[in-house]
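Yeah, one chain of the complex is gone here, protein chain that is, but the others are all in their spots.
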Amino acid sequence: MSWLMWIMLTPLLTMALVWLLERWPNLREAASLAGGLSLFMLCLWGWRHELHLSNETLILAEPLPGLTLSLALEPLGLMFALMASSLWLVTTCYAIGYMRAHHEKQQTRFYSCFALAIASLMGLILAADLLTLFLFYELLTLSTYPLVTHSGDEQAKASGRRYLGLLMGTSISLLLPAILLVWYLSGSVSFVAGGLLADRLSPFWTGMLYLMFLLGIGKAALMPLHAWLPAAMVAPTPVSALLHAVAVVKAGVFSILKISLFIFGPVQLQQALVQEWLIWFPALTILLASFVAISKDNLKERLAYSTISQLSYIVLGVMLANQLGMLGASLHILMHGFAKISLFFAAGAILVTTHKTRVSELAGMGRRMPFTFVVFTLGSLSIIGLPLFGGMWSKWYLALGSIEARHWLLLAILMVSSLLNIYYLLIIPVQAFFSQSSQRSTVREAPWPCLLGMAAPSAICLLLFWMPEPFIRLIQSGLNLAFANTGG
Amino acid sequence: MSLLSIDHLYYWVIVILLMLGMYSMIAKPNLLKKLAGLSIFQSAIFLFYISLGKQTGGTAPIIAPGYDTYANPLPHVLMLTAIVVGVATVALGYALIIRIRDAYDSMEEDQIREQDDQA
Partner (left out) sequence: MIENHMTIMLVVLPMLAAPLIALLPSKNLSWGLAILTATLQLYLAVNVLLDVQGGTAIHYELGGWAPPWGISYRLDSLNGLMALLVCLINFVCLLYAKASIEAEIPGRKLGLFYATWQLVVTGLLGIVLTGDIFNLFVFLEISSLSTYALIGMGRQRQALMAAFQYLLSGTLGASFFLIGVGLCYAATGTLNMQDLASQIGQSDQPMTLYSGFAFLFTGLLLKAAIYPLHAWLPNVYQFSPQAVSALLSATSTKVALYVVVRCLLDVFGVEFSLSRLFADLLLLAGSLAILFGSLRAIQQTDLKRLLAYSSIAQLGYSVVGLGLLTVTGLSGALVHLFNHGITKAALFMGAGMLALGPGTTLLTRLAGGTHRPWLLLLFLTGGLSLIGFPGTVGFISKWMLALAAIEQGHWWLLVVILLGSLLAILYVWKFIETLYFVPQNPPETSTGPVPGRGMWLACGLLCLAIVYFGLDTRFTLGVAMDAARQLLGVHP
């Protein structure tokens, strides 16, 4: 059986195992961990054997002649899969500590839906055409719905409605007709190096179609379609961490990246001048979301708005449509993923031990939970993009990309946004460490699986500063494929 | 050939019967009267078909010396079937009315609706 099949089957088998082992919680969690580990190993194996250069395509089904469900691996997808699978492992480890300490109910449903969401994500990553992408995009929404509404109370239901309504609503009203139009225009929906639609559309209609994709992919959380992400924060923290800082939202921007590269093609995008007018969507989102983040006192909501802002960095990089910008965007998927998950883990650790959700209540907590707040600091610094942290590289290339595009205003926005990051993120650990706590409490650190889970991603943030080359090389090989056919 | 000529008289009779039947079906609250209306409506259709087969001066379609125009037998045959269907429909309608009367103790549509709304 092919590697692609195994990548899809591993999380599905994990789900089945979790379901079967419902009555033995320890075994059930072991199955989850084993699933995460084997998926990560599979991804590493694929990297080592350079499967991303092999051009293998697996056709799952062919609902209409020429309209296929097919999977294939390309380098950008491998990068994302590596990140997602490693973080699944880490998150599972963290979740075991969190869910038990928090005495959550329905843990079997939680772990099995988690595995299903990862399976959908893998499908989305490996999608070789728009229909497959759309199918797994929707499955990802569905499989995360039980996770978002995990607590089952009225607030969770309302948030669930908003989550599902916005994500499915935009995808059916904009993404689906966009796919239909692509099919109508070209008789195909496959991802093609250099762009399926290259030279088939006038610049104006290219822009309109691109806009449909941009807004139709609600998971990218571009303003004004971002409201589902703060709503999704009612979920247990491991869900917010993996799905709403990494898997789901990155699936959105990754879809935009793939569509830009393989449906439109960079040249077509440059001709359509998307960086002249559509780019203001992400640019404004970066700034506005940062401002909203400053005003939020709820820690998880603040992180959510920070995510919205950071996602738009990626979209912005993609829309620059030059190699440097795309490289920065792809790297940012990786860098922001590790950094943001550290922040969420820290927030979850605070929640699970102190039951505090507000930023203003955290003053002085740093001395009781030093480890947690160190992790938080590391994550924040990486998101800000300071040297010594991986986050620097993605911002570096994004800035280079906007310089190459001679877009000075965007460069300014990137810099201003970094300053805002400092303000709304770094202030939290600073207050926690340096101001006096008003009340005395006997809070200690979170359970050890949580700490273990937290340590890993923040360590990776540091590591990525020193050795980003393997990933840059991986992304370059992917971009070379996409840019090669265009001579650009 | 005007629409009001005597040739079209039977069409007018049929149209009036159809209207009468439909009016009764729609406007009367009593279920029995509705069903009666349905029956009138169907009978009008039978008449319509039978009139189609009529030939001026024609006789019953039995081959016999001295007769060369016959009424068209096919519409008559069709109506035999349709009458059977009509009888079955009305019978089923009556059966339903009996059961409705058992269940609601009424045959007036407005009263039945009231009882349903209360429940």
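As written, the chains take the letters A and B, and residue 1 is the first residue of each chain.
One rule holds for everything that comes next: a residue touches a chain if its C-beta (ideal position, glycine included) is under 8 Å from a C-beta of that chain, and two chains touch if they have at least 3 such contacts.
Remember, predicted model here, so these are calculated numbers, not experimental data.
S.K.: Of the residues listed, A:114, A:134, A:228 or A:281, which one is in contact with the missing chain?
M.R.: Only one of A:114, A:134, A:228 or A:281 touches the chain omitted from view, namely A:134.
S.K.: Residue-wise, where is subunit A in contact with the chain that is not depicted?
M.R.: Output for subunit A: 60-64, 67, 69, 131, 134-135, 138, 142, 146, 149, 152, 157, 160-161, 164-165, 168-169, 172-173, 176-177, 180-181, 183-184.
S.K.: If the hidden chain were put back, which residues of subunit B would touch it?
M.R.: 22, 25, 31, 34-35, 38, 41-42, 45, 48-49, 52, 74-75, 78, 81-82, 85, 88-89, 92-93, 96-97, 99-100, 103-104, 112, 116
Here is the rule we use: only the chains that are shown with their structure count from here on.
S.K.: Please report how many Å separate the Cα centroid of subunit A from that of subunit B, as a whole number.
M.R.: 70
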